[in-house]
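Apart from one protein chain that is not included, each protein chain of the complex appears where it belongs.
By letter and in written order, the chains are A and B; residue numbering begins at 1 in each of them.
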Amino acid sequence: MNKMCDFDSIVIGGGMIGSSIAFGLAKQDEKVAMIDEGDNALRAARGNFGLIWVQGKGEKNSSYADLTLQSAKKWPKFNNELMALTKIDIGFEQKGGFDFCLNQEEFDERIILLKHIAENSHEQFSYEMFNHDELAKKLPKIGPEVVGASYSSWDGHVNPLLLLRSLHKGFQELGGKLLTHSVSDIKYNDSYFSVQAKNGVINSNKVILAAGFSNQNLAPKIGLKMSLFPQRGQILVTEKIKPFLDYPTGLIRQTNEGGLLLGDSHEDVGFDDGTNLQTMQQIAQRVTTIFPFLRDVKMIRAWGSLRILTDDRLPIYDYSKTCPGAYTVSSHSGVTLAPIHALDIASYIVKDGKLPISLNCFSAERFND
Amino acid sequence: MNNHYDIIIIGAGPAGMSASCLASKYKVKILVLDVAISPGGQIFRAVETNQSSHKQKFGTNYLNGIKLVNKFRKCSIDYQSRAKVWHLSENGEVHYLKDNKTHFVKAKHILITTGAQERPFPVTGWTLNGVMTAGAAQILLKESNLGIQNAVFVGTGPLLYLIAHQYLMMDIPIKAVIDTTPLSNYFRAIPKIAGLRGNYNEIYKGIKWIGDIKKSNTFFINRISDLRILGDEEVNAIEYQKNGQWNKIECEHVLLHQGLVPEINISLSVGCRKIWNQQQACWNIDVDKWFQSSLPCISVAGDASSISGAVAAAASGKIAALNILAKLNIITAKNRDQLAIPIHKSLKTEMSIRTFLETLFNPISRFRIPNNNDTIVCRCEEVSAGEIRESVDLGSKGPNQTKSFTRCGMGPCQGRLCGLTVAEIIADQLNCSIEEVGYYRIRPPVTPITLGELSTTKPTVTRSN
Partner (left out) sequence: MIKRIDSLKSEMIRIYFEDKLIYAHKGDTVASALLEAGVTHFQNTTSRGSQRGPFCMMGVCFDCLVEIDEQPNQQACMINVYQEMKIKRQANLLK
């Protein structure tokens, strides 16, 4: 480590992605600092549904489909590691998950989509289609209007808030340092980076931007570009009810505490993470079509959260050629990809100094033309 | 349109009823929504239906409530009882539940007069079966003629002595009264008596109540430094510490009270600004002298914005109503100012006692910031003080991060019973102010609503909140 440096690596951003990478770096015996904003920061990590979701991903990009499935396969090992270190049970389950089809057209289109993904998969992606009667055997309370569902055995869920807590705790147990500041500037000084935070400057050999939307402002300072835009999703939270849903689904999951999380929406509203009645109503209508008995279950809270998206909805993994040692990471699937971030990405950063060719397609350069 | 109103008033306690009575004298269309089966709020709860032969023993304030309720009943307004507001928007849209159906109404101006709740009293064992609030005991008495025999009353504040006194008058046996007001509060409060300018009525009343309690056979203890409630699943005793020594009182019921605080969730859900009131040690809704909030179409009066008592609440309701009438151009601003003069005056008189009361009955921090890490802070999710402190060690700087780490505040009460405690614990640990720490981000619904009811809501094009 350069004598000027306080740390080997600084990870800017303490959300799902930042804390996964910071945890991974600390595991590699790096001296790591993670810089996170305060209580009211815009936090995608707190607005997470909690799914480990493979089916349907990477329709237009088989590398992304492969990456997603690789990550899902690493989840059990990752969960065990986290549990052993932090003793926090994050409610990990990977028994497979369902995505509902509410009419025949949806059902037919789903088959085409998943077939296409399976054919292009290098990771042996597989799926099953369930018609209504078959589905009713797995999910007895399913409503009569549900035509069927697709199933993938790699799908699962965790409690995303506990995952975040566990990553933070694991990071600190491994010697990582958490600093609460907002970062205003980064300077590259030929062999190390100076990160300007509110209380002063912190120097390190490497810097990793995992700060969600703030990445856009910070990336140019390390010779990289990023173009991100927000998309809101709203979630309804219900009171606790008797466990009835054995599998997570794309729109409904029952948490290990008994409440249901109900989604979702895709709204173009800028940086507004509030809720609106129309969307809440649409979600309620959809889920009561899927499980009619939910009509009598009470919603106790609704919230909105902003997905951090790129133009093609694929992640960004980049390393800077003009400022070696600087990296950017952005994705809206922080839970599914947590093992890749903690295990693989962290490893590439420490051991190779750059990212492998297999991740080239995720560089932000793909948006240049 | 028949679901469009000029004014919607939420809450039919003293503030809401007074506002309705005043505003309804003018040509405005008013809707009053209230959760209870009959008007009165908490203080005048069941005043119409209470047929107890002991009714007189509730005191003159309660009986005065009948007059106000009768007046309210005669107003030409649309009054909906058993109506639970679950969604408000800053442009005047209101969704409420009644008879398992959701209704949509709209007004040019909304007046929130939903009143207060009890301040949380997080001591070891406060979640055991058999522990209730003094307010709960009042409700049981007023509504159902039920008295809790041989309870131990614990805490500080006028309401505690009031209910203990009512019990005394009605010959309901009291096991003990444990007064947690520290001696130092008396020294701080006495100089504030000058501010009362001769309006000593309420003080005399309070002194009489405490005097009666002490004179009776009731075991009365004060100047205690610590408390814990004991039991396995149900209360079997309460222990108090005085002069370094722990003493036990066996009992099956404990009634806790350490003051009232505004129930702020509804106002925050629509986006009203809040401010920390240092003297009251709680959040207030930020309103001007007309009880106009930071949102142009929303006013918040009575205990819903700041604790001031029933008489002051009635005055504030009237003042808010006058201002709303002026905003709707029903009266001129000059008119409003004129009409408000006597009401502002009587409000000032009522408020003159507040500094004294708030100083005297300021709860000690031992009972706001639990020492014992096992003490439950979030009742809904059973999150302990220790877990909150651990999340601060993990980097949490405020209640929202703490909530995501511990689930504290995620239950059905949505932070009403833990919000203050969590903020105080965090501020204490980080050695910063409560304003810096803040409060939970409040989201709709204001009260739980079924998915079936939500699906049948008339869709509205509302801006987000």
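In this section, a residue touches a chain if its C-beta (ideal position, glycine included) is under 8 Å from a C-beta of that chain, and two chains touch if they have at least 3 such contacts.
Computed from a predicted model, the values in this text were never measured in an experiment.
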| item | value |
| --- | --- |
| Which of A:Asp29, A:Glu134 or A:Asp296 contacts the chain that the document leaves out | A:Asp296 |
| Of B:Arg389, B:Arg416 or B:Arg441, the one touching the omitted chain in the full complex | B:Arg416 |
| Absent-chain contact - pick from B:Gly92, B:Gly130 or B:Gly438 | B:Gly130 |
| Residue of B:Ala83, B:Ala321 or B:Cys380 touching the missing chain in the full complex | B:Cys380 |
| Full-complex contact with the absent chain, from B:Val32, B:Ile172, B:Ala189 or B:Ile449 | B:Ile172 |
| Touch list for subunit A against the chain that is not drawn | 239-243, 257-258, 296, 298 |
| Contacts of subunit B with the absent chain, listed as residue ranges | 35, 37, 42, 46, 49, 51-54, 117-118, 127, 129-133, 135-136, 139-141, 143-150, 170-172, 233-234, 252-253, 263, 379-382, 411-413, 416-417, 447 |
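Convention: only the chains that are shown with their structure count from here on.
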| item | value |
| --- | --- |
| Inter-chain centre distance, subunit A versus subunit B - centres from mean C-alpha coordinates, in Å | 41 |
| In the complex, subunit A residues that touch subunit B | 14, 36, 38-40, 46, 161, 164-165, 168-169, 172, 178, 180, 236-239, 257, 262, 269, 272, 274-278, 280-281, 284-285, 287-288, 294-304 |
| Subunit B residues touching subunit A - in the complex, by the definition given at the top | 87, 95, 381, 391, 394-401, 404-405, 407, 410-412, 414, 437-438, 441, 443-445, 448-452, 454-455, 457, 459-465 |
